[in-house]
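In what follows, a structure is listed as structure tokens, so that the remarks can point back to it.
All protein chains but one are shown in place.
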Amino acid sequence: MANEAIHYPLGHAADNPKWTSAEIITDDLLSRREKASKTFWIATSVFGVLLALGVIGMIMRLVDGVSDTAQWGYTAAVLSFMLTTASAAPMVAIAPRVAKGHWRRIVSRPAEIWSVAGLISLLLFIPMLWALPSLEDGRRSMWFYHPGEVYPYSPHLWTTLAIVALVVVGFMLLWVSALPDLAAVRDRSPLGSAVRRRYTWLSRGWIGTSAQWDWQKHRIGILGAFYFLMLITVHFLFSIDFLMTLVPGWIDALYPATHAANALQAGVATVILTMFFLRRFCGYKEIGHDQFWGLGKLMFALSLMWFWFWFSSFNVFWYGKKPNEEAVLELFIKGPYLPIFYLTFITVFIVPMFTMIWNFFRRSVWGPAIISVSVLIGTFFDRVRIYVGAYSVSDQAGNHEGIETIPPTVYPDLADVFIVVGAIGGAIFVYMLATRVFPIINVWEQKELLLYKLHKKYHRTVVLVLGKPE
Amino acid sequence: MADAKWGMVIDADRCTGCQACVVACQSENNIPINDEGLFNQQRANQWIRIERVWEGEYPDVKARFMPVLCQHCDDAPCEPVCPVYATYHNTEGMNVQIYNRCIGTRFCANNCPYQVRFFNFWEPEWPESLKNQLNPDVTVRSRGIMEKCSFCVQRIRRTGHNAKRDGTTVEDGDRALNPACSNACPTGALTFGNLKDENSQVAKLAEKEMHDKDGRGYHLLEELGTHPSVIYLKKVDPAAEKVTEKAHG
Amino acid sequence: MQEYTYATDKELNQSLLKDVLGMPKWWLGAVSFLALVWLMGLGAYGWELNQGIGVLGVNRPVYWGFLITNFVFWIGISHAGIMVSAILRLTQAEWRRPVTRAAEVLTLFSLLAALSNIMFHVGRPWRLYWVAPYDFERGVWPNIRSPFVWDPSAVGTYLIGSSLFVFIALIPDLAALRDRSTGLPRKFYAMASLGFRGTQSQWKLQAVAGILLSALVLPVFVSVHSIVSWDFAVSIGVEGWHSTIFAPYFIIGAIHSGVSAVAMVMALMVWLWKWDKYITPDHFDAIGRLLIIVATTWFFFFALEWIFALYTLEGPELSLREWQVFRLPMGPLFLTFMITAYFIPVPAWLFKAVRRSPKWMFWTTILVNIGMWLERFLIIVPGLQRRQPFEFEWGSYAPSIVEILLVASTFAFVGMGILIFAKIFPLIPLFDMKEGTRLRDTIRVGRRVVPASIRE
Partner (left out) sequence: MLARRSVLGLFKGVDEAADALDAVRAGGFEQHEYEILTGTPYPEGAFGEEEPKHSLYRYPLIGAACGFIIGLILTAGTQLAFPLVTGGKPILSIPPMSIIMYEGTMLGAIIFTVIGIIIESRLPRLFMGAYDTRITEGYIGLTVTTDAERVGKAEEILTGAGAEDIKRGWEQTDFD
């Protein structure tokens, strides 16, 4: 790090050494995103086609009805994957903001734009509401169903509220934190043009008074905290109502927390991959070592945490040798999904663990990117293993003794493949469209960094001085 | 007795709750005397106890008795938690307790769902007159040691050695082999033997009662998955209405 | 973040080493009182050794009682040191400087207190060494499948790790003490500081050591309390214990009670040694904010454990929860636990005035630790009392006088340990505070001067 400081000119500068004044930052960042290149539109249309495939797959799935829940394993898996990666990505913008880490400034907008992918989660969630049976089939549930006293569809009700709230708060957070930038785009666009009218509406009268900035700081803080709470609630409700209650005998108090912790890891992985993509292909060289170094350390810690959460439940189940818990271990780990479990374990824990301890790997740009690809693959297969396994035994959910028979591995059929590809492609499609509305790099946070980041001579060396405004 | 799996069948129908087995066990295994003080401190030491359950409403209330002793489970929750191997599962299917290895962490007692493990809180002592009554084959435990029913392993070893010495084989039902409790039971409710050899009394009973259609056999706390070696037979109650599925406990 | 009132190294040396070279007047009285209580505890232990475990309150269904609760409590407090010093070193938070060594010393002595609890609790303590794998001739080895073998290995690693961590961070201060003291103490400090002279490579190694050892001790800290929780969670004998949430739940409980203990020690440092210039209200404000987040996360895991206990819909589990909350001996305890561990301290910490005053922080954190002691008690004892199927075997538990004395002696031992450590070595790290004065800087933004810190 020390040697990098010397290239920086003395005095104030943002993440790019050339950005030494607010005008330069606004001009450089906004002009880069003015016109979208042809390759951009080709790529967007490719992902649009994938989204169309997804819709076709969903129609094929809906054609043969929703009575058999076992068919909906892959759809639930990809929906949970969307909630794990795209909906957890904004956390990378929220958490360092609370911890006042200055490296997050250039990364916060790309992370927040991922909340737009909540649309795809909502689209996927609607058919799932029909697929999930009501509580009348006698399965255990967190709502302690008792005929006549408790509404049999309460899991559907509460999970819908939670997911809708999450998506709405995600949008609000993105929009509120982007207001100053939208105002900057409005002021740059020519008078009377359609762009100006659109951005005047979008920037909701932002002119940058000190009251507005003070407001802005508080609103972003509160929305961020609320988003984190909603994310944990969604993972809590979704993993219990749409997963654990379908598996008889799976009494694992830790799994909702494990589901949320894996989501944080996958969210960080998504953002690292987005940063790598922006740096390599979109020419944003400003996303440099600091960002990859900060998120690389976080990724290493979260991979260790993944193992710790997994080992806590595995050790208690393995040691206790209770019949119902042994059946759960058989279903998810030792039985039909053993190869998928090995793949997940290696890609999500072993690979990050044994590569991130080497300095040269951790402090590079491509190191964390490779780890995030491996973690995303591992998380996807982890979700498939858990959800498809759970939905395949959902018909035995009523019997509280435990799983009677372990069904064989369920392979995806054509509709499943279409839905999975469509969901992931659709999320990227919506993300790329959103980058046309919101500037991809947070302009006002870079200008704020200008005030608090300073390179100064300290006797015989140059040091980095970071302001800590209260 | 390498290929043996010692087990016991307890017929609740025959058990009258006379506590003869409890007394026999106390004297055979040098168990300290439980005076009233010990009972009040909830520190009494009974390797086999009679669980008494009342059924029915007054006036036709019926008492049900069930002798509960160490079940010598195959997947015993008490064995893996002992840090010094003071208890483990030997090749003869019994959960053995090595007294001088025990350091008294009492972890095993916490893990026994049947609560059949007892701890010497105080230094056991006997009045002078009873000192000669102690059984030489069984170590007299000091304080700080965990102890439990051992299926009178000293009698099994003794008959095994005698058989080897005399060149004979150990037959089933040999009174020298049977634990003190099954010998002392007036109604023969406790039958003990080698579950592995088919023509032993225990194996035949287990086969008939556990697998027949209206067999009376069941294991205690089966849902915990401990696979005990003791089989209980349900009481035959002509008055009770037909209970189809296997009730337990 | 704050306006510093001290600048020169000489002033720092003088005020921080005053109580090491000299002796504050209250010191001798406090240490002798604590030593008295500790000796009373040892006397009670002698009586227990002579009479046997019967003198304790444990009985047949309730084999574990006060002493194991105390063991888990002290292991929880011991995680304060590493949680505060390791994580804050890794994130380079400026407010860690005066607090790291006090937290690590609290770790050391609470670990020793925890281990002494095991010695009090075990039936034959003179055979406790059998847990170690030492028997080469007879080949009698410990059973590594038992959580009671994982415990000593984890607590041992953690004890060695954190004591070496304290020693390495202590070397530069020993050098400063060597230069300031005379006579016999000088010889001791000269030998202890291994001839540290302050060359630039030695300082760079101190910086790298701080980061590297924190990164190494952090996973050990996570494993120690997970293993302590697996003492209860892994086996199926007791109702309410066999739950997978125990490892993270115990860890976040340990952080909650540990960081509160550090806040309490900070308040004591301000009052006893008059270090209010170094531990300013900003430090209490920062640790208060950290405590709010930790307490709420702990409450999330606590709720998770309870939801899934009721989720099982099994008779025994539900009746245990009812026994824990509504029945007489446990109900009031549960109420005080809920109030003292969460519902009084956390709302209080929301107010800036409470967070910034040492007095308020002292009393709220004492409440937290009372509540957390009760939490461990309510996990261990009710589960053991009510072993469902055999109603005749239900038992009750009341602590005997010996147990109360032993528990009190562990508190006295930790207090005495910290006071004696503070008499021999400086409790606030000298070189850290001096480095703080050098890395302080300000940035002028228009009219306002924003405090800033120099980063490598």
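Each chain carries a letter (A, B and C) given by its place in the written order, and its residues are counted from 1.
By definition in this document, a contact is a pair of C-beta atoms (placed from the backbone, for glycine too) under 8 Å apart; a residue touches a chain by one contact, two chains touch by 3 or more.
These numbers come from a predicted model, not from an experiment.
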{"item": "Omitted chain - touching chains that are shown", "value": "A, B, C"}
{"item": "Touching the absent chain when the full complex is considered, from C:Gln51, C:Ser153 or C:Thr336", "value": "C:Ser153"}
{"item": "Touch with the omitted chain, as defined above, among B:Met8, B:Ala76 or B:Ile231", "value": "B:Ala76"}
{"item": "Among C:Leu205, C:Leu335, C:Ile424 or C:Val449, residue touching the chain not depicted", "value": "C:Leu205"}
{"item": "Touching the absent chain when the full complex is considered, from C:Leu21, C:Leu90, C:Met119 or C:Ile168", "value": "C:Ile168"}
{"item": "Identified contact with the non-displayed chain, of C:Gly29, C:Gly139, C:Pro332 or C:Gly446", "value": "C:Gly139"}
{"item": "Touching residues on chain A - with respect to the absent chain", "value": "2, 311, 314-315, 318-319, 321, 359, 458-461, 463"}
{"item": "For chain B, the residues touching the chain missing from this view", "value": "74-82, 85, 87-89, 227"}
{"item": "Residues belonging to chain C that touch the chain removed from view", "value": "8-10, 13, 133, 139-146, 149-150, 153-154, 156-157, 160-161, 164-165, 167-168, 171-172, 175-176, 179-180, 194-209, 212-213, 216-217, 219-220, 223, 227, 431, 434-435, 438-439, 454, 456"}
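What we mean here is this: only the chains that are shown with their structure count from here on.
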{"item": "Where chain A and chain C are represented by their mean Cα positions, the distance between them in whole Å", "value": "35"}
{"item": "Centre-of-Cα separation between chain C and chain B, whole angstrom", "value": "45"}
{"item": "Length of the line joining the C-alpha centres of chain A and chain B, rounded to whole Å", "value": "57"}
{"item": "Shared interface positions of chain B, touching two or more other chains", "value": "77, 80, 224"}
{"item": "Multi-partner residues of chain A (each touching 2 or more other chains)", "value": "319-322"}
{"item": "In the complex, chain A residues that touch chain B", "value": "319-323, 326, 401"}
{"item": "Residue ranges of chain C touching chain B (in the complex, touch as defined)", "value": "51-54, 58-61, 63-64, 121-125, 127-128, 130-131, 140-143, 145-149, 231, 234-238, 384, 387, 389-390, 392-393, 395-396"}
{"item": "Residue ranges of chain B in contact with chain A within the complex", "value": "75, 77, 80, 223-225"}
